[in-house]
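The complex is shown incomplete by one protein chain, all other protein chains being positioned as in the whole.
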Amino acid sequence: MTEFIAPAFSPAYPEIFLAIMAMILLMLGVSTDKEDYRSISRFSILSLIAVGMVVIRLYEGGVTTFGGMFVVDGFSSFMKVLVLFGAAVSIGMATRYARRERIMRFEYPVLILFSTLGMMLMISANDLMALYMGLELQSLPLYVLAAMQRDSVRSTEAGLKYFILGALSSGILLYGMSLLYGYTGTTQFAGLAAAFESFSHGGVPLGVMTGMVLLMCGMAFKISAVPFHMWTPDVYEGSPTSVTAFFAIVPKIAALALMARILTGPFGNMVLHWQQVIILLSVASMVLGAVAAIGQRNIKRMLAYSSIGHMGYALSGLCAANQTGVQAVLVYAAIYMVMSMGAFAFVLMMKRKDRMVEDIYDLSGLSKTQPMMALGMAVIMFSMAGIPPLAGFFGKLYIFQAVVNAQLYMLAVIGVLSSVVAAYYYLRVIKVMYFDAEDEALDAQEDRGLNLVMMLSSLSLVTFILVPAPLITAARLAAETLLR
Amino acid sequence: MEHIAVLSPLLGALIAGLFGRQIGDGASKFVTCGLMTVAAIASVILFGSVCGANGEARPVIDLFTWIASGDLKVAWSLRFDELAAVMVLVVNLVSCAVHYYSIGYMSHDKAQSRFMAYLSLFTFAMLMLVTSNNLVQLFFGWEGVGLASYLLIGFWNHKDSANDAAMKAFVVNRVGDFGLALGIFATFALFGSLDFDMIFGAVEIMGGVTVQFLGMSVHAISLICGLLFIGAMGKSAQLGLHVWLPDAMEGPTPVSALIHAATMVTAGVFLVARMSPLYEMAPDVRVFITIVGALTALVAATIALTQFDIKRVIAYSTMSQLGYMFFALGVSAYSAAMFHLFTHAFFKALLFLGAGSVIHALSGEQDMRRMGGIWKLIPSTYMMMWIGNLALAGIPFFAGYYSKDLILEAAYASAAPWSAFAFWCGCVAALLTAFYSWRLLFMTFHGKPKSDEKVMAHVHESPMVMMLPLAGLAVGAVMAGWVGYDIFTGEYRDAFWGESLKVFAENDSVLAAHHVATWVKVLPIGLAAAGILLAYICYMRARHMPAVMAATFSLTHDLLQNKWYFDEIYQSLIVSPLKSLGRKLWKTGDVAVIDGMGPDALASAVVDASGHAGRMQTGYVYNYAFAMLIGVVVIVSMFVLGALS
Partner (left out) sequence: MIEALFFYVFSTVLVLSAMMVISAKNPVHAVLYLILSFFNAAGLFVMLGAELIAMILVIVYVGAVAVLFLFVVMMLDIDFTRLRDEAQKHAMVGAITGGVLLGELAWVYSQWMGARDALARAAQTAPQATKGLTNAHALGQLLYTHYAYLFQVSGLILLVAMIGAITLTLRSRPGVRKQVISHQLDRNPADVVKIEKIETGAGVS
């Protein structure tokens, strides 16, 4: 073998730093006598923020390293900043709740750090193997986190279900990858694209398409698109709420990023083939997300279906398969993240007589007992339902614009119709809070952090219309780098 | 400095509005008044620097981009040219006075911090309106002041009449706003931009463009100007769309002073002045403006003669003065209109706040028939009202004299069609103005006390915090005229306004107004004096006269008393038919046909589907795995079948 040339590490500095920080914090947690959760949490948040800074600072266009397995471009930077921000906020939201529910061990933030690291690797993946490694590093901590409440049957069950189904989806994904490798002899995205190019004259072999479909199915599991969504409601309901918040806020963003990169990169020439699959997933998710949530009384289950629906909208933006589509997806993902932060901060505050409650009807008459809380939640629900002039409306608007521009009229029509149906259950929450007879009041808030998260979230949803430019511009730049 | 002048009211509104309950009423008042004072000082400094700049344009300050979508680019920006500087000065000064006044006036109210927050919010929206550099931000401010006005008219929301008045104001304004919105669309369609600089730069090129509308070819710029003017009519309560203004007096008096006298209602005047390069190209629309303005001035003055509610009299007087401003705009005397806007803001706010002081003294009484004989008890307020009335009537050396006479002279001197009509309407209105002003004064302060003894025993001068703003405004009402005359309309006129107002040389009626015959200059003064004398005779000497007059001309009197039956006509011609049409559509069309077949049937279907979807979620992990695999098989089959066929 020839001499070994060390790869350039500089594009991966954020990831390397995060890995080292996670390990240091792990060691700190092990070696401190009394388990000091709070300082570990704080350090985790700080290191996430620091990594975010480094990501922004090191921003450079289109650099690959590690033998082409790892790519850093505008798109990856945008998504990484989102993911890091979401992870930092969800650790912050969890601290007090986790202490009260006695699930706060120092491993909690450390696992979140590792999961976040996995997501960053996923976002930067430029090779099928790197993709798989990132995916596993991302999901393994999630399985553990779901089962974190060891004494609760539901939490353990959630963790186990998630683990088994996750393993199944990984199997499907790997099978697809092996097919692709068999047909093309490479796992690199660039090589795949080149190989597909060479197919295009004689038609793409069925095996390649099957491989692609299996790959997409594996990823669809991660963003819980129908019919790979079945784990979502159970896991959302069973996991400790702070963990559910993390599930809802962050991993889907990373998986969506991965999907966007793969579909526009290596499969960029096969749009007509994958478009049908994504349309199918998208329509099924939008419809099921709208319809199934209506029957739910548990607010966590309801939000699970809501997230399925939201992912359906994001996928339909991908169907457009052009820059405006990807841009719309990025904007949508960012807005979705802010909305779920607010919504879960609210769920984490739902407490009566020091016990968590999760039933929607526990909120009866909240507007009278806790007016600010009810107002914040009302804004978030309106935004999720896509009522103008809130941010959620614009997210959907951009998506539908892209879809219509791509002449997928049927998809746009189904999307709009299902968002009408979905409005029902969002508005029901508001109706219960504002028009139902007063129930026993929820406990007063002692957690200022959660309150702050919810208020900032709803405030930014309201003010998005005034200052949309930064997000839109950033998303446009990111989408440009992906589709150059 | 620009940022301070515009953004500090917003800060005040946010603090008082969001944290009012936490920090308490006292702190809210302190914060809003303090920030308003800062803004007022900043605007005085800005005005000074604009005056000193000799017409050199100040650069537009871009805050940040708002909308960028295709050709449409809109930024939040602050455009501080001369026109904006004048408006900012007026708005901030009057608003500052009103803020302080409100501390005293609202001191017994339960929701003071909310009130202060609304006031500051209004001020901010008004500032956004006047400093905007494009029509969209202007529209934002336009709707913002509309919203604040709605909130403040209905501030005492336990009163049904206040809620009704607030809704009426909102709905009537909607008609005007619709015109404004259409005007903005048309502007964008024609010019491809909404930035003022771009629009004004392209006016010459677009001057001859016509558009096809219903088979007629319409002059494009005239169309735009007409639509924008409809918006201005709504906001500035011009005849036809004025019905909300008198009802708006249901709001607290400081609100009437700030919004419905000094600032918001003049937004229409500002809009036309701002778009003067366009209006200069549209002489037909200007004729229309002249007629509407002149009729408004006259009709409003006649209605004011017979009203008994002290605030309504002043409200109709405001409407009449706005009419003056509009016909001044119609004859291209933009600077005269702005000058009158400037002076009017001071003396009309003074009158309103003075009236508020009277109402305060009489424990909330607003009917002039139950006032009287209190001039010795509240001499300071009495004096303030005198100053305000003198300025309003245009008695020499008070503010109104300079601006109102100039408008009349400009109307006389102008060569535009219908300007003579406007001149004569204005003269008659001047006579009536003086008459109803002194009628108000005599009925309120003189004669025998007509209130019950309990109220009379309680009559007291308002506290200092209310009187000082009055004094400040009184200084303005006395001085604003002769200080501003030369700057706004006299020899420094061109140097001052610079590029911000545009008048074609052949239309320049303000220049011509300086050379009219002496009788034109003297006539309004004479008419005002006659009006005062007449009022003195009717209400101090021969007290039976008004009743005799009313009996003799009972038809006319009824017509005036009922405000020319505008409300009734609207009710029977527009509101009732629309309501019954709506009811029919709702009962038969919506409930029976559409709901029955569509939503209700669909809704139950969706609920069923939801049940099915819920049952699919069995909780068994192998079921879930099955679902996933079936999904994979279905999708793969899709491709295999596609390849087979």
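Each chain carries a letter (A and B) given by its place in the written order, and its residues are counted from 1.
By definition in this document, contacts are C-beta pairs under 8 Å (C-beta built on N, C-alpha and C of every residue); 3 or more make two chains touch, one makes a residue touch a chain.
All of these numbers come straight from a predicted model, not from anything done at the bench.
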{"item": "Touching the absent chain when the full complex is considered, from A:F17, A:Y59 or A:F199", "value": "A:F199"}
{"item": "Which of A:M148, A:M219, A:I360 or A:A475 contacts the chain that the document leaves out", "value": "A:M148"}
{"item": "Among A:E101, A:E136, A:E358 or A:E480, residue touching the chain not depicted", "value": "A:E136"}
{"item": "Touch with the omitted chain, as defined above, among A:E107, A:E157, A:D234 or A:D362", "value": "A:E107"}
{"item": "Positions on chain A where the hidden chain makes contact", "value": "1, 4, 7, 19, 23, 26, 66-67, 69-70, 105, 107, 110-111, 114, 117, 121, 129-130, 133-134, 136-137, 140-141, 143-144, 147-148, 150, 159, 181-186, 191, 195, 198-199, 205-207, 210"}
{"item": "Where the unshown chain meets chain B, residue by residue", "value": "622-623, 626, 629-630, 632-633, 636-637, 640"}
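Operating definition for what follows: only the chains that are shown with their structure count from here on.
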{"item": "Chain centre separation (chain A, chain B; CA means) in Å", "value": "48"}
{"item": "Complex contacts: residues of chain A adjacent to chain B", "value": "160-161, 164-165, 168-169, 172, 206, 209-210, 213-214, 217, 221, 226-228, 230-231, 233-234, 273, 276-277, 280, 288, 291-296, 421, 424, 466-469, 472"}
{"item": "Chain B - residues contacting chain A, complex", "value": "64-68, 76, 606-607, 609-611, 613-614, 616-617, 619, 621, 623-625, 627-632, 634-636, 638-640, 643"}
